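Input: a single structure, listed below in structure tokens.
Heads up, one of the protein chains got dropped from this complex, but the rest are sitting where they should.
On to subunit A.
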Amino acid sequence: MAALLRGLRAGRALRGLSSVVAAPTATNPQCGSLRRGFRCAGLRLQDESKSDKPPSSTSSSTTYHEHYQARSAEQDTAASASDPAVDQSTDPNTSYQDQSGEQDEEYETEEQLQARILTAALEFVPLHGWSMEAIAAGAESLGLSSASTGMFEKGSGDLVLHFIAQCNAQLMEILAEQHNQVQLGQAEPKKTADFIRDAVETRLRMYIPYIETWPQAMSLLLLPHNIPDSLKHLSTLMDDIWYYAGDRSTDMNWYTKRAALTGIYNTTELVMIQDSSPDYQDTWAFLDNRIQDVVNMATTAKQVQSTGEAVVQGLMGAAVTLKNLTGLNQRR
């Protein structure tokens, strides 16, 4: 598959500025769909060349949506709305020209292509489970060959990891938005325990559409070749939640807080997959109790520490009293 991509890239480079116009026009979006689909699958690998092009910031978020059959309708509206003044001739590698005259953006990296396929594959998970069939169905729904599943070395683990990354990103957006609201004074800051509870609940609710197959996904994440990535996602998630909860500690609390939250999150996830109560009430009750446990533990730890300090003070006082009584404190 990679060799195919490289071969196609070489071929495309030779064609250079040829006038092969492949952009879907408003009148003929279906023409040559198979060829375009094949070309889409054969995108060149992107590296620093992309930074040479003047970025078209208004369309950067939709770059890899353009030119593709699946998104032609969206693109038409996006293209007509965006700025047509971007100069195209500065990029000598442009083979395709968009109708709006926009900077050519169809150089999609392999990661972006993989991301698109996996996102499309998520629709088929309830049907096929977290498997290569789902990925193949996703690829086909985009007009790509189902052989493109060969791109995913970790197989269905890639699909689960992609979904998790997507959920984490969504949660971050929500938390950042809440943070902004508090900064702007439009919302009250929540207490830490409530904030944590809401963040974990929001995040776990994202699994509800896939809850039937989630045990399969969890077991996939435990496979040895998936563990590093799943741990990385988990630790980033915990760090982000604590950051937005207001944690700025720079000592061992950094570790204990994240470890505690990881425990809470994982156990709640396990309870959720076998919960059959309406709207998962039992799960949220379990979550509340676990958070309360951690809060209690922290309070107890503080109490133990202050008791310990008081005891030490008492002992020192007793020692000084003893020294006074026996006359050891006097200077002779």
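Throughout what follows, a contact is a pair of C-beta atoms (placed from the backbone, for glycine too) under 8 Å apart; a residue touches a chain by one contact, two chains touch by 3 or more; residues count from 1.
By definition in this document, contacts and distances are computed from a predicted model.
According to UniProt, the chain absent from the figure is "5-demethoxyubiquinone hydroxylase, mitochondrial", selected among "Collectrin, amino acid transport regulator", "5-demethoxyubiquinone hydroxylase, mitochondrial", "Sorting nexin 4" or "Gap junction protein".
Interface residues of subunit A with the unshown chain, by the touch rule above, are 239, 243, 248-252, 254-255.
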